[in-house]
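Apart from one protein chain that is not included, each protein chain of the complex appears where it belongs.
To keep things simple, chains are lettered A and B as they appear, and every chain counts its residues starting from 1.
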Amino acid sequence: MKKLRGRIFLDRVFFFTIVALSTITIAPLFLILFHIIKNGISAINWDFFFSLPKPTGEEGGGIANAIVGSAIIVGIATLLLVPLGVFTGVYLSENRETKLSNVVRTLTEILQSTPSIVMGIIGYIWLVRTMGTFSALAGGIALGIMMLPIIVRTTEEVLNLIPEDMKEASYALGVPYHRTILKVVLPAGFNGITSGILLGISRIAGETAPLLFTSFGNQFMNLNILKPMSAIPLVIFVYSSSPYPDWWRMAWGASFILVIFVLILNILGRLLGTRWKTRF
Amino acid sequence: MRILENKLKLLKEELTDLVASVRKTINDSMEALKNRDENLCKRIIEGDDEIDFKSIDLERKVLQIIATQHPQAEDLRIVSSILFINIDLERMADHCVDIAEETLTIVDKPHLKPLIDLPRMKDTCIEMLDGAIESFLNKDVDLAMKIIEKDDILDKLNWQIFRELLTYMMEDPRNIRRANALILISQHYERIGDHITNICERTIYIVEGKMLKTNPHQPRY
Partner (left out) sequence: MENKILRIENLNAYYGDNHVLKNINMEIYEKKITAVMGPSGCGKTTFIRCINRLHELTPNAKVEGKIFLRGKNIYEMHPVVVRQKIGMVFQRPNPFPTMSIYDNVIAGYKLNGIKLTREERDKIVKESLEKVGLWDEVKNFLFKRGTFLSGGQQQRLCIARAVAMNPEILLLDEPTSALDPIATRRIEELIVKLKETVTILLVTHNIAQAGRVSDYTAFFYMGEIIEFGTTEKMFTVPENKKTEEYLTGKFG
């Protein structure tokens, strides 16, 4: 009888320990969010979104150019690298055992674990030096390459889950291979693939190191992708390492926007992902 | 329509065709006797081959339906009953052949007496056969029971003919040959009637699921 009571007691201790440790793990996340919101919310106003930065030392201004810049750079990354990633994912899913596909898969994994600063340096050497200038295009490509492994992997996994039946049904109707992939398989995996894209975007939206070496930043609003462009992470970096309290405030504001943006994308991505999973 | 329903419909049509052949043979047998028609007798005897083929064919078709469609419950009773009815019909045709063969033995001599009761027996047989098949196709138990009762008439007529011809035989030994032939023919018609009552018993079995065995005029379950 005593042994039993001892065991029940141990059970309770174990249970509470797990709960406590989990809480400790989540705590930093909440603390960070809390901090950012507390400090950043005071910077948010109409101006913040729509005006350009004021010259050094002056009060006020906004980060409109950074917001637009981030949008353009992420847009370039998506437009250039998502189709490449999706088709690579299709290739890997269709050819599971060949030598080439195994090589591609391994390389993709290596690409994923490459440090972001290395990406930045490579981007500098390949693109900036060749073009002779910092540019949004270079930044977009660098970020895109970082996003590539996620897209490839998600696409491959999504397509692997589609039953072979569906492709055979299409072939049996006399539909050739390329149309089967484009009009049957990809639409079936659409939600899952989109979810992967959203997660990929949320991943790179906050990357700073690559942009430091490729896009560099710009005080002014610039829409020319062949010229340097501002971006939110760059602004956060520059402003927070400056001596002006006003700029610190704006750095908090920018951080706030970035965190909210990434959070929304993440939630959307996962929602789409679960809705997709119940399809078959 | 269900696959089985279709096949049963065709099977019943084949059965009806066989019945028509047998019916014609019964009528022919009396024609041949009344008219002392030697050729008709021979045709009846040869025509039995055709009836045998039809009967074998019908049996084959029943087996095919059982093998491929697996009829259950009432459908199974119908299909198995067709097998038995087939046998009864074939035997009835055989009796007609026997009647024709008996007729051939007396066809050269004039009739012993005007034929009255024998044609009546044949007509009763035809009535009973028509009724039996109608009751089978319509699953009509009441009609089946009525036909079974009609068999009484055949029994009585058979007995009557025997007694009458007995007196002919006792009167003159030269009558014995012809009288005997007529007695035998009468017995064949009586057996035909018995086979027809078997058909009616099958109808009752199909509808009620029980075999009714009628033995000397006493229904027993």
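Some points to look at:
We adopt the following convention: a contact is a pair of C-beta atoms (placed from the backbone, for glycine too) under 8 Å apart; a residue touches a chain by one contact, two chains touch by 3 or more.
Quick caveat, the model's predicted, so the values are computed rather than measured.
Where chain B meets the omitted chain, the residues involved are 2-3, 60, 63-64, 67-70. Although one chain is not shown, part of chain A still touches it, namely residues 163, 165-166, 168-176, 179-180, 183-184, 187-188, 190, 279-280.
Operating definition for what follows: only the chains that are shown with their structure count from here on.
In whole angstrom, the spacing between the mean C-alpha positions of chain A and chain B is 93.
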